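Input: one structure, supplied below.
Subset of chains shown; positions unchanged.
Going in written order, the chains are labelled A and B, and every chain counts its residues from 1.
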Amino acid sequence: MLRLGVARLSEHLMLVTSRIMRPDDANIVGNVHGGTILKMIEEAGCIIGTRHCNTQKGDRCVAALARVERTDFLYPMFIGEVAHVSAEISYTSRHSVEVQVNVMSENILTGSRKVTNKAMLWYVPLSLQNVDRIIDVPPIEYADPDQEELGKKRYEAQKFERMETRERNGEVIVPVSVPERQTKEPYTVGFSQSSLIHLVGPSDCTLHGFVHGGVTMKLMDEVAGIVAARHCKTNIVTASVDAINFHRKIKKGCVITVSGRMTFTSNKSMEIEVFVDVDPLVEAEKGKYRAVTAFFTYISLDKDNKPLPVPPLKLEDEEEQKRFEEGKARYLQSKTKRLAEKEQNQ
Amino acid sequence: MLRLGVARLSEHLMLVTSRIMRPDDANIVGNVHGGTILKMIEEAGCIIGTRHCNTQKGDRCVAALARVERTDFLYPMFIGEVAHVSAEISYTSRHSVEVQVNVMSENILTGSRKVTNKAMLWYVPLSLQNVDRIIDVPPIEYADPDQEELGKKRYEAQKFERMETRERNGEVIVPVSVPERQTKEPYTVGFSQSSLIHLVGPSDCTLHGFVHGGVTMKLMDEVAGIVAARHCKTNIVTASVDAINFHRKIKKGCVITVSGRMTFTSNKSMEIEVFVDVDPLVEAEKGKYRAVTAFFTYISLDKDNKPLPVPPLKLEDEEEQKRFEEGKARYLQSKTKRLAEKEQNQ
């Protein structure tokens, strides 16, 4: 059924895959995200690279992406169009595989087709038995000697560049934008505080085009969980969420920043305060605003799901001290309430 | 608990739904995220609230979440278990609907069942014709007067608390962790710089348990796109990605921080530098490291997908000036290369 017009021998050297572009793949005006396309390109490359490197005896392996050459997005792609991704192995060195991937968009309503991307990826086969071992790559046959020669040149050029960036990376480890956190001492508020941004997509929204409350809560729990894990370095789970009020709506296309910081620790629990800030991006005149805040309580579990002690929070200033006291008051109040309910039920 | 023994009349006031918990719903040891459960709870509440508020003539509407009462997670839930969510309307005021939701976990292999959550949500029906209009809620019938009386008390208690937090929210707009950006001037590097965190889940990974390169690239493009949109406030699309080298693997369960900052603007394009930093969380002894960096080029489009001018980047220090010059060199180099290729093809 896979009637590819090539010799059976080399059939495993190519792959074609197709998918309809959906609202979640695109921005609000319908342009498919470059990231969606890059992900499809890499999936095709990974399949074909892994397949090829397992056509020999010895360790089974997975092709790991080592490098992507410069990629141009020649034309925009739109929701409802079909993306056809075709991948082909174009060169092999002893330890690496070069895969050439072309992406074509097809409008199945008008029949128009356009090549939107041409990408070149380099993969390295890692053994499944020992992930630090790079295995040998089976050689491919070339249609003519020129093809091999050109591939070799590309191989050497990219090898040189990879070496160079490795050094450069080693050099500049200047933290970007955020992480003051990195300089902080463990168990301080600053050490574990975290934030994420999320671009509101169509599947996050109601028929009105406003974010479902449940989507917001899921993101809040995600940040709170990362704060708790950074503090404890163990398996952590949500124990409770305080009442949350949704005062302001969040519209499709906005960017949400969700930030969390630890406010209080008891022997066996942590309280994390979470903020949701909204940046309307395109409708910039509306300005940024805070949409929701809430307190999440987490506990830390051992391998048998039994609670572990939580390292105490190190407070560094009066603000943190004040928030800690407020957290303690909430903790004691809910403890009292729980005990009262328990008695009532007996 | 699942009080379904009621007259057919009120059947639309309740809802039961079930879903198997999947790997992506849980953390690496198999505990389902609290956020996954909160999202299911809210979806059930939204459906039942929307359904009820549309059982009358007049504007069609969607129930928007206004408040969730404190929620406890009584037992952990695991991958492979079935979550049963049952929702019931328990009270209605003139403009709001109270929904009670219970969550039960069922291990379908052993047959064991546990109530894991009880949640109470408040919804407000917003008109689809005019999203700022709250419509009237059709009243429900109560089995006995006490039920209505208790509901009214809950309604008033939450109303009071919501009022209070609205004021409190107005008061405290203290930026958390990150946003120095908020104080920055438009078109500066600091104004548009952005970062997101992502907890690596099973579906992001290869058979080795390492992140697919394509998943990383998709996150990088997402951040770059947010930086570009913050700078331009228009529809922006990826034009190209410079070569990316993947020097270090990223393991399942890690937290990835992806940060982006604008480095260069030409008349019609922007260059954004993106960094991927990895925090192994649980294997903290391994330390944090930078896994990938890359340059993304974006363009800004008008309604007809024609390129728009890009506002020039305002540089504030020597570091930014230096990066701008480097970006300019890359821009000119790729322009020269493009022209050379064009000539060659003619």
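The rule we apply is simple: a contact is a pair of C-beta atoms (placed from the backbone, for glycine too) under 8 Å apart; a residue touches a chain by one contact, two chains touch by 3 or more.
The model shown is predicted, which means the values in this text are computed figures rather than measured ones.
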For this file the homomeric complex, of which 2 subunits appear, totals 3
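Here is the rule we use: only the chains that are shown with their structure count from here on.
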Separation of mean Cα positions, chain B and chain A [Å, integer]: 12
Report the residues of chain B in contact with chain A in the complex, numbered from low to high. 27, 29, 31, 33-36, 38-43, 46, 62, 64-73, 76, 121, 126, 128, 131, 158, 161-162, 165-166, 169, 173, 176-179, 182, 193-199, 206-208, 210, 212-215, 217-223, 225-226, 229-230, 233-235, 237-247, 249, 255, 257, 259-261, 275, 277, 279, 281-282, 284, 288, 290, 293, 296, 301, 303, 305, 334
